[in-house]
Structure formats: C-alpha cells, structure tokens
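The next block holds one structure in the form of structure tokens; read it before the comments.
In this view, the complex is presented without one of its protein chains, the others remaining in place.
Moving on, here comes chain A:
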Amino acid sequence: MSALVLADVDLYYHRVQALDRLSIDVQENEIVALLGNNGAGKTSTLSMISGLVRPNAGSVTWRGQDLAKLQPWDIVAAGLLHIPEGRRIFSTMTVHENLLIGGYLVKDQKLIRQRADEAYALMPRLAERRSQQGGTLSGGEQQMLALGRALVGGPKLLLLDEPSMGLAPLVVKQVMQIIEHVRRNGTTVLLVEQNARAALRIADRAYVIEGGSVAMSGTADELAADPRVIEAYLGA
C-alpha cells in the first residue's frame, strides 16, 4: 500500500517553477531516496509535504488523507516529521530542550521522556552534551540532535533533507545507520540526498529529480548500476 503519494504536483514560487508534474510514491516502511543536483527541487518537495509551501496543482496524500489542505502542525500531528536542510537546531536551547520540543504535540510526558532516553541511548554523544547549548555542537552532533528531536515526536514518516551535508565520511555512515535503525523500528523514510552513494546504500528505491520532475526511478540497486546515474551522481 502506498503511504505517501505525490501525483502530478506543480509548485511555483511566484513565477519560478520549482516542481513540474512531479509524481513519486513511498510505500509503508520503505526507505526511498530522492536524488538530484542543486536546484532540482528536492527541498521544495519536502517543504510541500510538510505544508510549508502549497502545491499549485496535483495532489499530495498520506494514507489517503489530502495533505495540501492541512496546516503544518496538523501534518506533524499526523506523524510526518521533517528534518530540514541545515538541521535548524534551536541554538540557544540546551540539547535536552531541543529534544523536548520535538515532542511538542505528544501529550504523554512519560512517553516524551522515554523517547528522549531512547535518543540518548542511540546517540550517546548527545547524552554527554545534554545541558550544552545546541548551537555549540559540531555539525555531526547537530545532525544527530535534529534526528533525536524528530524521533521524540514519534514519526510515522521521516522526511530528511540532506542529513549528510558537511559531515565527515565516518559520521555520514553513523547517520545512515541511525536512519536504518529508525526504519527497522517501523518508520517510513523519505531521504533527500546529494550524497547518492550513501543514500543508495540504505535505500530500497530511489528517484532522480531534474528540473522539478522525475528523470529516473527504480530500486536502489538498479539505479546504482545505471551508467547515467554513475556518470552524473556517483562520480565514477
């Protein structure tokens, strides 16, 4: 069953067209990668799913529900959590407060505490820096914190925008492992990446976006073997 379906979506910023009849779908509990160059429309796709921008045409549905009609906070309440490009940690709040605010819509205080503890167990570096200000963390730690913050919200679908950006290869590996772990626990993942190699390693399927529409799609293995992908995105 398709969990998330984007069908023929157009998106304009004033006159600039960012998405052009974009159609993608994500099945329950899949990791789907969205690859593409700068300006391809990856961030726009995520922003539209999480309600920050509205499609001008086409439809966006999550488990049959029309997302284009919902406010961003209703979309979060439906279990879609978006970790934005650049992490956007609340810089003057502590690591722990950053985690807590991820559970803003979670009523059960015990559940919030339990999920924060799970995040600390999964990412021990955060536990060591629990009362440190978020803005003082390294890039990798901030990415972990952004992940932890979203996990406290109890995501059904996790939208990740370039989590590997600016990270050392070893840290990229750790982040990808966490994403795999999250999926094993039942979360569906839509992963935007420029690091196609890292993304294709953990993804089930992938789409390559160019100029706001799907240029190629297939299983991760198919794409990783496709000469055009190798040439343009795997830099071989």
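As a working rule, a contact is a pair of C-beta atoms (placed from the backbone, for glycine too) under 8 Å apart; a residue touches a chain by one contact, two chains touch by 3 or more; residues count from 1.
Basically, contacts and distances are computed from a predicted model.
For the chain that is left out, the UniProt protein name among "Porin", "Cytochrome c", "Isoquinoline 1-oxidoreductase beta subunit" or "Branched-chain amino acid transport system permease protein" is "Branched-chain amino acid transport system permease protein". Considering the full assembly, A:L100 is the residue among A:L100, A:A119, A:L157 or A:V182 that touches the omitted chain. In the complete complex, the residue from A:L4, A:L35, A:M48 or A:I89 that touches the missing chain is A:I89.
Considering the whole complex, the residue from A:P72, A:P169 or A:G186 that touches the absent chain is A:P72. Think of the hidden chain as still there; on chain A it touches residues 50-52, 71-73, 76-77, 81-84, 86, 88-93, 97, 100-102, 104-105, 135, 149, 153.
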